[in-house]
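Report on the structure given below.
A single protein chain has been omitted; all remaining protein chains appear in their positions.
Showing chain A:
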Amino acid sequence: MKEKLEALRTEALAALSDIADAAALQELRVKYLGKKGALTEVLRGMGALSAEERPVIGQVANEVRAAIEQVLEQKQQQLQAEETNKRLREETIDVTLPGRQLPTGAVHPLNKVAQEIEDIFIGMGYSIAEGPEVETDYYNFEALNLPKDHPARDMQDTFYITEEILMRTQTSPVQVRTMQAHRGETPIRIICPGKVYRRDDDDATHSFQFNQVEGLVVGKNIRMSDLKGTLLQFAQQMFGEHTQIRLRPSFFPFTEPSAEVDVTCAQCGGSGCRMCKGTGWLEILGCGMVHPRVLEMGGYDPEEVTGFAFGMGIERIALLKYGIDDIRHFYTNDARFLTQFARM
């Protein structure tokens, strides 16, 4: 009987070594270890054995079973590993092929910049005012201390619709509209982004339609030093925390004192480069203390309140910010241009 068991072990192990798939393995398991399997068959003869032989043979039988099971188990694991490997091999893909992106559009770069400016000023307690793009001569010029025949009207070539109605040449008319709407109440803290129009032949740096952001602050004891503080804070948030500003005296009919504001060139940090034409500075906005005539026309007493105003061109800032070489791109809306602004 012992010989039978040993023969069975030899036979089973030999059979197992040739196994190549899970089904055959299962078949062998049943054949040797199943309820009607060969081992059971052999053990059925146990009853005929003597009491001394029985434990000896029993131990041999157990050893044979364990040996077969062990090999079966190994074989099973080996087959499973092979199968997994095969699957992995078959499922391997070219990861360098392009993925399926979520759709990406873009906000127009001018609005992207305008929103950024808006957010900075909202954070500083400003509201956003709006005004009509078609304006009266009164709001666009006269109420801004630019009476008819004033030589400074030459600075801006205007699209007239009638003698009294025109396309606004600046967002500044919103200053007077806002003051009148506040009916003498202070404080006023607004910015006004919007489209403006001037007769200019279009070229790389000029567009007859463009966008400005106007700012107006009116209150008791608003000082020119506050204007400087406000603009420095804006410039550092917009162009980077190390940005510095400088003010140069200038002229606008609706502010006095007036200034042009330069910021240190973001490209070179102020050491001078091609972008800033070697000066280290970039001109970005005009500003000043609200002219007493303008305060009066807005319904305020210039002896009681003061204010400051500033205005900047959004195109100019977008050109500088993104290094765009031609202002016309903003209005031709070439998809290949617009998609470049899909990033944060």
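FYI, a residue touches a chain if its C-beta (ideal position, glycine included) is under 8 Å from a C-beta of that chain, and two chains touch if they have at least 3 such contacts; residues count from 1.
FYI, contacts and distances are computed from a predicted model.
K.L.:
Leaving aside the chains on screen, match the unshown one to its UniProt name from "Transglutaminase domain-containing protein", "Phenylalanine--tRNA ligase beta subunit", "Spermidine/putrescine import ATP-binding protein PotA" or "Iron ABC transporter permease".
P.N.:
Not shown, but named in UniProt as "Phenylalanine--tRNA ligase beta subunit".
K.L.:
Using the document's definition of touch, tell me which of A:Glu3, A:Asp18, A:Glu90 or A:Asp149 contacts the absent chain.
P.N.:
Spelled out, the listed residue whose C-beta touches the missing chain is A:Asp149.
K.L.:
Among A:Tyr32, A:Phe121 or A:Phe239, choose the residue that contacts the chain missing from this document, as touch is defined above.
P.N.:
Selected residue, touching the omitted chain: A:Phe121.
K.L.:
Can you say which of A:Ala7, A:Ala23, A:Ile165 or A:Ala204 touches the chain missing from this structure?
P.N.:
A:Ile165
K.L.:
Where does chain A touch the missing chain, residue by residue?
P.N.:
97-98, 100, 102-108, 110-111, 115, 118, 121-128, 132-136, 149-152, 154-155, 159-162, 165, 167, 187, 189, 195, 197, 199, 201, 208-209, 217, 219-226, 228-230, 232-233, 246-251, 256-259, 289, 291-293, 306, 330-336, 338-339, 342
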